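Just below is one structure, and these are the notes that go with it.
As you look at this complex, bear in mind that one protein chain is not there, while each of the others sits in place.
So that you can tell them apart, the chains are marked A and B in the order they are listed, and the count of residues begins at 1 in each.
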Amino acid sequence: MSGREWRVNWEAVAADLAEDPARPGGPSLDAWVPVFAALEELRECEPPADACESTAAWLAGLPMPGAFRRRMAELGVSRPRGFWSALAVIRSQTSVFSLAFWAVAASVITLASVGGYGVLTAGVPVPAGAPSLPLTLVAPLVGSVGVAYALRSFGRGPWEVELSCPITPVGMALGRLFIVFAYTAGLASVASGAVWLGIGPSGSPGPFLATVFAWLGPLALWSALAFYFSLRFSPATATAVSLGFWAVEVALLAWRPAASLLVVPGRPGPAGAPTVSLGAAVLLALLAVREAGRSAERVGRSAA
Amino acid sequence: MAANAVGSGARDLDPVDIARALTGDKDALANLVRRHWGRVFGFLVRLSGDYHLAQDLTQETFYRMWRALPQMQPTTPLTVWLYRTAHNAFVDHSRSWYNRRVVLDAVECESGRDPDPVLSLVERRFERNRALDLLAGLSPEHRAVLTLRFYEDLSVEEIAETLEVPVGTVKSRLHYAFRRLRERLLAQETDLRSSARMRRRVTAEEAKP
Partner (left out) sequence: MTAPLLRVSYLSHVFPGGKVALRDVDFELGSGVAVVVGPNGAGKTTLLRILAGVLRPTRGEVYWGALPVLASPVAYRDLLGYLPQDFSPYPEMRARVFLAYVARLKGLPPTLIAARVSEVAGLMGLDETTLDRECRHLSHGETRRLGLAAALLNDPLLLLLDEPTSGLDPEGRAELLGLVTDLAAGNLVILSTHLLSDAERIGDHILFLESGRLVLCEAPSAFVAGARGHVFEGTVTADELAFLERAPGVALVARVPLGAGRFRVRLVSTLPVGCSTGWPPGRPLSLGTGLVLAEPGMEDAYVYRRLRSASGGAGTG
């Protein structure tokens, strides 16, 4: 405050004090001057130099509740809907899969396709209607183990945190199933194409699509089997059941091919077992979705 | 740094900085602290008479400001809110400090003999400064009103809003506070003159052969 401002301030205060009913018309400004002058000694209060900055820094380090929500509101950010929501779910679930999963799945499929290529180029006779036999054997295995691996957290570990997020357990489960199925099918398709192109149409045991459907049905069936058993019981149970069924199928292929689901001799083309496999897969998946929807009760069951 | 260095233009920035601080803008929060630190500190020094306590209470005041930001009403100027909060922080501290002192050291408290036990305890913290000495003779309620009127240049109505008391109460406290200060100042000057006359007489008597 400058000297002139001091004077104005004093006059204003003195005017207030003149209203004192205890002393009507009370002491004049001059009478108050000694009091005001004495009080002016405390006009300047110099705080410690760093006190203000340290307080500002300390407060800045505290979490401002609601700040992030307000920033998002300012940005006009909203949750994706419909198709984009499904894509967002799938994108979020890719984080659940480790590098090892992608690598192992790719390696196994590659080995199977290399093996199949070797079998075909070596001129080893394969059963009719059983193109790409190694892929037909391996793809369901990769799919089922992959699905059980993907659902390893259901009912345990980070599951409670996941359930508390604004995403449905059905969405999470289907997202993971889609990732495993799509990845495995994609790898197997590329492998089938590579083998088929490598051999050439004349050397191939059948049309390209037939080679794809030969493993697609079993892949869907075994993946759905693992999906259902993972959600109904546990991923460990799903793995055991899937491997058990797969072992049985391999044994049947070796000794009683007619009873096998994986390969149906004498039936070239997309018919028969593949259609049955796909139909059974859809049914199992629907049952599994029902189990995923009841997952909130499973948490309680495990806690009881 | 004068407590009232910030003009009304700067105060108009408060709502902007509050809005930005609510989105997590740390610079905006720092601006609020820097803009009002001096006034709050000055107010608390005059209220408490203790620089160190004033520093602690200033930090407490701004912490309370931080907590209350999301619920702060845009109609209440931040300065009014800060003065009110600082005053409440001092009152809370006085109560808890007084209670601790009474429980821990009833003999030293002298609560049975002093009309205002809190005042007597606070008095011991006041440094030997004439203004602080004058203010020490007032109760915290009167000191608050006087400080806000004289140093912070708030109107009687603004003080009433800040301290959440009726305007009449503010006026009566203001009048009483200044009357009391004037009486104390006159009494001090009388004592000084008496002491001076006594010293002159003693000196004169000692100078006699």
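Rule of thumb we're sticking to: a contact is a pair of C-beta atoms (placed from the backbone, for glycine too) under 8 Å apart; a residue touches a chain by one contact, two chains touch by 3 or more.
Since this is a predicted model, take the numbers as computed values, not measurements.
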| item | value |
| --- | --- |
| Chain B, residues in touch with the chain not shown (by the definition above) | 66-68, 70-71 |
| Sites on chain A contacted by the missing partner chain, in the whole complex | 62-63, 65-69, 71-72, 75, 77, 79, 88, 91-92, 95-96, 98, 100, 153, 157-158, 160-168, 296-297, 299-301, 303-304 |
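The definition used in the following text is that only the chains that are shown with their structure count from here on.
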| item | value |
| --- | --- |
| Between chain A and chain B, centroid-to-centroid distance (C-alpha), Å | 57 |
| Touching residues (chain side chain A, partner chain B) in the complex | 1, 9, 12-13, 16-17, 19-23, 27, 31-32, 34-36, 38-48, 51-53, 55-60, 62, 64-68, 70-71, 74 |
| Chain B residues touching chain A - in the complex, by the definition given at the top | 1-4, 21-24, 26, 29-30, 33-34, 37-38, 41-42, 45-46, 54-55, 58-59, 62-63, 66, 69-70, 129-132, 134-135, 149-151, 153, 156, 171, 174-175, 178-179, 181-182, 185 |
